[in-house]
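Only one protein chain is missing; all other protein chains are in place.
All chains are identified by letter, namely A and B, in their written order; residue positions are counted from 1 within each chain.
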Amino acid sequence: MSTYFTKDHEWLLVEGDVATVGITDFAQSQLGDVVYVELPESGKNVAQNDEVAVVESVKAASEVYAPVDGEIVEGNELLVDEPAKVNEEPEGAAWFFKIKLGNTTQLEELMSEADYKAFVETL
Amino acid sequence: MRYLPLSDNDRADMLTRIGADSIDELFADIPEAVRLEELTTLPRRKTEMQVERQLSALANKNVSAGSLPFFVGAGAYKHHIPATVDHLIQRSEFLTSYTPYQPEITQGTLQALFEFQTQVANLTGMDVANASMYDGSTGTAEAVLMAHRVTRKKKAILSGGLHPQYREVVEGITRKLPGGSVVSLPADPMGTEDILAQIDDETSCVVVQSPSFYGQLIDLKPIAEKAHAHKALLIAVFTEVVSLGLLESPGAQGSDIVVGEGQSIGNPLTFGGPYVGLFATRQKYIRNMPGRLCGETVDAEGRRGFVLTLSTREQHIRRDKATSNICTNSGLCCLAFTIHMTLLGGSGLAKLARINHMNAVKLADALNAVEGVDVLNDAFFNEFTIRVPADANDVIEALAVNGVLGGVPVSRLEQGNPELNNLIVVANTEVNTDEDRAAFVDALKEVLA
C-alpha cells in the first residue's frame, strides 16, 4: 500500500491493482467551500490526464484528471450528497473515485508525499 | 449636450489634473492613421423635441394593432396589459439596475426572479425554471443543446408543428456541431404526423409544440413514453403561454424540458422583441440547464435573502466548458411577466384563457360559415388555421386594404410546399370584440367574392 501525488494536486492510494484517488488538502484550501462534485461512471476506460471528474466551489469549477490509465471501478457517492466532505476530509473519506490500474509503470513518474510537499512550497 | 454633465471648464481642469495637454493625448494608443477628426457623414445633435418629432413620424407610418380589427398571432400575441405593469417596470430601481451580482443591494431584482421562477415552474408543471432566456425561439435551441448534454447523443427530431422560425433557429445552431443532426418533419397543419416512428436509440430529443404553429393540440404523453423508452428527452414548446391556463400542463404529460415564449403575459408586441423565453426542467437536470438561476439562502444575520446560484455552469466561470454562452436573461421582460402574472394568479389566468378560447370558437364558427373557407382544427386554444379558396398572401393583403389584419399566411414562413399556399393562421384573444369578428367575416366575404 503506497501513496502517490500529482502536480494537479491529486493523491492516489494504491492497494493491489486498484488506486483510490482524491484531491489534496492544499487543493481543497485553494478551492474554498466545495458545493458540487461530478463523478465518473463506473466501468469507463480512461487514459492518463483525461478529465474524469469535476469539483465546484461557488466561484470556480475545476477538472479532476485521471492520474494514470485504467478503468473506473467506482465513484464516491457520498460526495454527491455531502460535497462539504471534500473540505473536511479531503485525503480520507472524501476520495473521488477508484481506478483499476492499466499501466503500473506510470506510478513511477508520480511524486512521493515529501516531493509533493516540496512542490507546494514552490507555489 | 443635455446628457453630459461636464462643462468645458471641467474638462480643461481635469486634463490639467491628469497632466495631459489635450484629450487626444489620452487616445495616443490609437494608431494615427485611423484616428478620426469628425464624423462628417452623420447629423449633429438634436433637441428632445426634434428627436420626438422625427421618431413619431416614423412610428406614424405603421398600422398599430390597437387601431383596427387584429387577428395576427403565430408566435406573438396582442393582449391587454394592465397599466400597473408598465408603471412598475419603469421604476428606476428596476429599469436602471444591472445583473444582481451584488445581492446585498439587489434583493428587489432577485426576489422578483425567485417569484418568476416559481410561477414558471408551476405553470409548466415542472420542478424548476431558470430566470428566463432571450425568447422562445432561442430558448428552444438551448433546450436541444441541453438535451444533447444530458443524453450524450446528438440527433434532434423536430415536429412539423413547430414554429418554422423556431425550427430554423434550432437547425442553424445544432447542425454546426460536430456529429449534430436534425430531422425536421414536414409541415403538419392537421397535427396528424407520426412522430413516434421517428424516435430511435440515436435520438437525443423530440421537439413538439402544443398548441402547434397551426393551433393543433398535441397529446404529449405517448411521445414522452416512446422518447423515454429510447433514453431520449421530450422538449415541449409553446408560443402562447396563456394557453397553459386552460390546457393540461406539459409537465403533467411527461415532458423533460418545457420551453416557450412568455410575451403574452406583460409584454407588448414591439415588432418581435424584446420578449421573454420561459425554460423549465426536472430537478435532476438542473446542472445541465442553461441561463441564470436565482436561489434562496440566508444572510449573516439569518434573514432570508436571494442570490444568483449554480453560476459555475455559466460562461464567466466555465468559459469554453460552459453550458451556454448566454450572459444576460430577459430581466425587465421577465419582471413584466411576473407582475402581470401576480395580478392574474391561477384563477385570473384561467378566466383569461377561457375568454380567449371562446372568442376563438366564435370566430372559427363564423369563418367556417363563409363560402369556400374551411377551419382545419377540430380542437384548438385561441389560434387555428383556415384554408381559403385563393392565394393566402393575396387574401391577407386585400384584407389589410379593407382595414382588417386577418392573420399570417403560412407561406410567408414555409416555402416549397404549394399545399400550404392557401392556409392562414388566425389568432383571437381577449382584445377582439364581436364587432371585430364581424368586420373580419364581412371583409373576407368581400375579398373572396
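Observations
Throughout what follows, a residue touches a chain if its C-beta (ideal position, glycine included) is under 8 Å from a C-beta of that chain, and two chains touch if they have at least 3 such contacts.
The rule is short, and it goes like this: contacts and distances are computed from a predicted model.
In the listed set "glycine dehydrogenase (aminomethyl-transferring)", "Cell wall polymerase", "RagB/SusD family nutrient uptake outer membrane protein" or "Transport permease protein", the entry agreeing with the UniProt name of the missing subunit chain is "glycine dehydrogenase (aminomethyl-transferring)".
Across the complete structure, the visible chains that the omitted chain touches are A, B.
For the chain missing from the display, the contacting residue among B:228, B:412 or B:445 is B:412, taking the whole complex into account. Residue in contact with the omitted chain (choice from B:172, B:372 or B:389): B:172.
Across B:76, B:278 or B:447, the single residue that touches the chain missing here is B:76.
Where subunit A meets the chain that is not shown, the touching residues are 33, 35-36, 56, 58-59, 83-84.
The definition used in the following text is that only the chains that are shown with their structure count from here on.
For the pair subunit A and subunit B, the distance between mean C-alpha positions equals 44 Å. Against subunit A, the residues of subunit B that register as touching in their complex are 287, 311-312, 317-318, 321. Across the complex, subunit A meets subunit B through its residues 35-36, 38, 56-61.
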